[in-house]
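There's a structure below that I have some questions on.
With one protein chain withheld, the remaining protein chains of the complex are depicted in position.
A, B and C are the chain letters, set down in written order, and residue numbers restart from 1 in every chain.
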Amino acid sequence: MFNSFGNILKLTTFGESHGTAIGGVIDGFPAGVKVDLDAVQKELDRRRPGQSKIVTQRKEPDTVEFLSGIFDGKTTGASIGFVIKNTNQKSKDYNHNTNVYRPSHADYTYDKKYGIRDHRGGGRTSARETANWVVAGALAKQLISHISINAFTSSVGAIFINKPYQDLDFSKTETNDVRCPDLDTADKMITKIKEIRKEGDTIGGTITCVLQNMPVGLGEPIFHKLHAELGKAMLSINAVKGFEFGSGFCGAKMKGSEHNDIFNPDGSTKTNLSGGIQGGISNGMDVYFRVAFKPVATIMQNQATINSEGEAKEIQGKGRHDPCVVPRAVPIVEALAALVVADFYLMNKTRSI
Amino acid sequence: MFNSFGNILKLTTFGESHGTAIGGVIDGFPAGVKVDLDAVQKELDRRRPGQSKIVTQRKEPDTVEFLSGIFDGKTTGASIGFVIKNTNQKSKDYNHNTNVYRPSHADYTYDKKYGIRDHRGGGRTSARETANWVVAGALAKQLISHISINAFTSSVGAIFINKPYQDLDFSKTETNDVRCPDLDTADKMITKIKEIRKEGDTIGGTITCVLQNMPVGLGEPIFHKLHAELGKAMLSINAVKGFEFGSGFCGAKMKGSEHNDIFNPDGSTKTNLSGGIQGGISNGMDVYFRVAFKPVATIMQNQATINSEGEAKEIQGKGRHDPCVVPRAVPIVEALAALVVADFYLMNKTRSI
Amino acid sequence: MFNSFGNILKLTTFGESHGTAIGGVIDGFPAGVKVDLDAVQKELDRRRPGQSKIVTQRKEPDTVEFLSGIFDGKTTGASIGFVIKNTNQKSKDYNHNTNVYRPSHADYTYDKKYGIRDHRGGGRTSARETANWVVAGALAKQLISHISINAFTSSVGAIFINKPYQDLDFSKTETNDVRCPDLDTADKMITKIKEIRKEGDTIGGTITCVLQNMPVGLGEPIFHKLHAELGKAMLSINAVKGFEFGSGFCGAKMKGSEHNDIFNPDGSTKTNLSGGIQGGISNGMDVYFRVAFKPVATIMQNQATINSEGEAKEIQGKGRHDPCVVPRAVPIVEALAALVVADFYLMNKTRSI
Partner (left out) sequence: MFNSFGNILKLTTFGESHGTAIGGVIDGFPAGVKVDLDAVQKELDRRRPGQSKIVTQRKEPDTVEFLSGIFDGKTTGASIGFVIKNTNQKSKDYNHNTNVYRPSHADYTYDKKYGIRDHRGGGRTSARETANWVVAGALAKQLISHISINAFTSSVGAIFINKPYQDLDFSKTETNDVRCPDLDTADKMITKIKEIRKEGDTIGGTITCVLQNMPVGLGEPIFHKLHAELGKAMLSINAVKGFEFGSGFCGAKMKGSEHNDIFNPDGSTKTNLSGGIQGGISNGMDVYFRVAFKPVATIMQNQATINSEGEAKEIQGKGRHDPCVVPRAVPIVEALAALVVADFYLMNKTRSI
């Protein structure tokens, strides 16, 4: 219940940042699907730390090893177990933090909730967990390969892409370190992140994700609306503070006569303020949504804090962290979107005769 | 799977706007809780149509009838079944819509997904379903009565409350038709909604919700983060397009050194940009979040559309609908928040020895 | 979690024997299935008390009322809500039992578990709940109408059918009050039950159930084996003490060389000691199983017992109860079997591409 995601296609995960390995079980994946395991590794490489100058310099090779459920290049219908070994956990980087609560981290809440704390880094709360999601999402992508899923960095701090997504070329996303398909904006974002890193600070940003070639009918109307599950998935990512789809928060300022999407004779709509979803169900138009990330809590500046006895302490910014998590979160957003959509795709097979 | 919400405290619902009754089953409610059924009915009355001049003039008395699980004023631990009869369904209001897809409604997606359509109003997609949620939420509120849950209308169109929630007096929320605790702003909002109604149009808005006296430790860290479940719940409400908590989308523009919440010696924090949640778990500070509602799709103006054969049709704005759903959604937001928090409250009893 | 059965096709129920109504929600039923509601009522009539001289003389008309999910004779894909009103609850029959624990009933365990007790009859523990199951099972039967499901009374006390089920004519099951398709045995069973009733006593028995025209491939191999879910379902019926399928307990005395079912060229097997299931998955042969029912605990004799203060009390056998529940349990066994098989039928749609 606590470490599982999905309904029919279900991912259950385990692992702490500084243990032996992280991993998971992918259950409900249908039999007979050809899978490209190199493509899975490639997705994992996109998320990996140390891949460019604007992300954390921790080196985690992050090699996924599949233990079951795949035979002769195809899924067998059995559950798919996998592990990713932790090879470079420098626990000593964290030793100075024993007993101290880092501001805006989960140290305090974990300690109070469980009465026990694994102080070697974030323990279970570490974003390393998202590597598991990328593995599962990469397989899910292959199950629904007819659907295109493209996420990209749409803003860093106050710098944002000033164009509708329709004017972007998604093939450019991977050409730059910040994963922004608009290259001018990408340059500005990279400059900004470097500046922030030099200050020992961090900065927030947003990711936009677009699902194209969506079939009509994915999503369940009441408590499993397509956008509600997408929202829940995105809000599960570390540092996320908000989610909106279609017109989003801007839609709250509009009139119905402006906001309604008028039909074309083929069932498509002239506008798409709905974001491709009506009543929780995809209508065949592009689904698009935006995710807000706060600045990472670990900064390279000294901060006042307390320890578990409530004594005042000063925490020093050490360790190897990201000045901006947004670029590395792009494959995570895509992975979770793929998991959600693939789950609904399987669910939909049971909804009508 | 499809019509249930919650994990331990689980609501399963049924019902269409124009059938005999709607209702549901509340499962997992602990035994021995004193329940005030009048308080449940009062919550339902807050949601009811026809309660003021700025909401739909449909008259639905919406009387909840409990069928099980409560004996001598206490819960028995058995599942709680309830129904709300539909007494005022004017199907004829909708007869002209047979076969026609209303723009930005779920008619098209339902028809394509299920291959069948109950054209009497929205069928299962009607916001009437939310009456079920209010019933369950009102009971959940009583289970966690030590926690205060206050939602209110924070904006209508471009009119918004220009104060932090700490400066508001929540006891004023119910004193005006738009459910805005800031009375000057409330007046402006009401004027705006009346104007919009006269135009035969509708308008969007936002609701802010604040949870106070929260215990530390509610929420589960990976896929059941407190804010992720709150987000999913809110995104399940009809017309919702976005959700943010704590610093939300604004947080995406900030630096870590600005955003981090520094601890006081007692474990509380000097600021609360985190929105009372660290790593998915409540930290004892106020939890607050904001929900964006698009303008209702049903407008009293004629609109071009298509029918199920793809032929061009004109749809006429008839029926009895809300110019702005936001005021009536306030108790719905509170109800879902109560369900989420009560579920985590029960879940938490199993998390440590 | 507590009052739900099934995975994709999920029944959630509520109701006590002496409340206003019992009922439930059937979720996950696909859209577009033609349903015969008279056939549902007929199944309910088979379970009804008062239908013959060898069952309880309580009169419960047990009329099911569907509240949603069905429109113009077809399922819509929405959840199906239903209620059965309690019209003949004679609570006074039970008043003498307030505070007294009836031997081998659930009074004691409910009281200790929940700290509260609804002493009007069995409350939630009453077998009246099984009427809900029959409603859901009758709809499930229509979803998998290509599969034949036939249960019958195979023993009452020491009287049992001395033939393999293949030699029975299931069309005779409903021709006699004890629901035994072997008419000579049926006569002996009826005589026995009348004798037992005269003694103010009760007697146990077994039901055998046969599923024919089963497709190959239903059931999931690890924790959702077809026979494991059938077993769980049957063990949920009040008074059931055992479940076996195929060779059952007899198989435990056999050798592998005797027990193995040798294949015919078409994949069918020459014998069927496996009971139509290999590795948890149906193999296309008949699935058959047997369910043991203890004698009903409520007898018309005085019994020594205690009350909630631990004081010695004598309990008097009053009320209207069944001398043998087995005949009335036949439609319940069929209903649950139908629910299990229909659930696997839907699940199977997601298991391969």
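To be clear about the criterion, contacts are C-beta pairs under 8 Å (C-beta built on N, C-alpha and C of every residue); 3 or more make two chains touch, one makes a residue touch a chain.
Small disclaimer: the values here were computed from a predicted structure and weren't measured.
**Student:** Which listed residue, A:P61, A:G115 or A:P265, touches the chain dropped from view?
**Tutor:** Missing-chain contact among the listed residues: A:G115.
**Student:** Could you please point out the subunit B residues that touch the chain left off the display?
**Tutor:** 8, 28, 30-33, 77-79, 221-222, 346-347, 349-353
**Student:** In the full complex, which bits of subunit A touch the chain not displayed? Write them out.
**Tutor:** 1-4, 7-8, 10, 12-16, 19-25, 27-28, 31-32, 65, 67-69, 71, 74, 76-81, 83, 113-116, 118, 123-124
**Student:** Need a quick check: the contact residues on subunit C for the chain that isn't drawn.
**Tutor:** 1-5, 7, 13, 101, 103-106, 108-110, 112-115, 124-125, 129, 155, 157-158, 196, 199, 201-206, 216-217, 219-225, 227-229, 231-233, 235-236, 238, 241-249, 251-267, 269, 273-275, 277-283, 292-299, 301, 303-306, 310-312, 347-348, 351-352
Note that in this section only the chains that are shown with their structure count from here on.
**Student:** For subunit B and subunit C, what's the span in angstrom between their mean Cα positions?
**Tutor:** Once rounded, the distance between the two centres reads 39 Å.
**Student:** How many Å are there between the centre of subunit A and the centre of subunit B, using C-alpha atoms for each centre?
**Tutor:** 26
**Student:** Can you pull out the residues of subunit B that are in contact with at least two other chains?
**Tutor:** Residues 1-4, 7, 13, 113-115, 124.
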